[in-house]
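Omission of a single protein chain aside, the complex is shown with its protein chains in their original locations.
What follows is chain A.
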Amino acid sequence: MIKLTVNGKSYELDLPSDMPVLWVIRDRLGLTGTKYGCGVAQCGACTVHMDGEAIRSCVTPVSRAAGKSIVTIEGLEPSLSKPLQEAWTEIDVPQCGYCQSGQIMAAAILIRDQPQPTDNDIDNAMAGNICRCCTYLRIRQAIHLASRLKSSNAMLSAI
């Protein structure tokens, strides 16, 4: 039995220890917002957070997630999901949309750690996430906008 927390909910699951976190959350927990793209940590479609860091869930065996806290697109905290979703909507980023959960989960860590990322910061943080529709220019714009929204939201809540 493996114990883990996903989006704040605790689970105790009977799983093969080599099963990647991606398939635990998709096939066992039914959370399909996290996507399979390559299975070898090359495309970033499966990005989730484990104890606050972005991981490639397709190559992370569930044994490594034991006792840890996983956050998926469905459970991203509002201080990050709100500005990101607002920005993604404003810029109209997605095309097919398949990679966008992973893009947003990667961007969430970036704007959490770097409140005002430069283009270069964005390149470094996002180069691991492939978008075959090539919405990269809009992702970049949306990250800039989300970081502005996030800091103004933070200012508002501080008042």
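We adopt the following convention: contacts are C-beta pairs under 8 Å (C-beta built on N, C-alpha and C of every residue); 3 or more make two chains touch, one makes a residue touch a chain; residues count from 1.
The working rule: contacts and distances are computed from a predicted model.
For the chain of the complex excluded from view, the name given in UniProt is "Twin-arginine translocation pathway signal protein" [choices: "Twin-arginine translocation pathway signal protein", "Sigma-B regulation protein RsbU (Phosphoserine phosphatase)", "YeeE/YedE thiosulfate transporter family protein" or "Putative thiamine transport system permease protein"]. Across the entire complex, the residue among A:5, A:85, A:114 or A:151 in touch with the chain not shown is A:85. Touching the omitted chain from chain A are residues 16, 19-20, 23, 26-28, 30-40, 42-43, 45, 72-74, 81, 84-85, 88-89, 92-101, 104, 122-124, 126-140.
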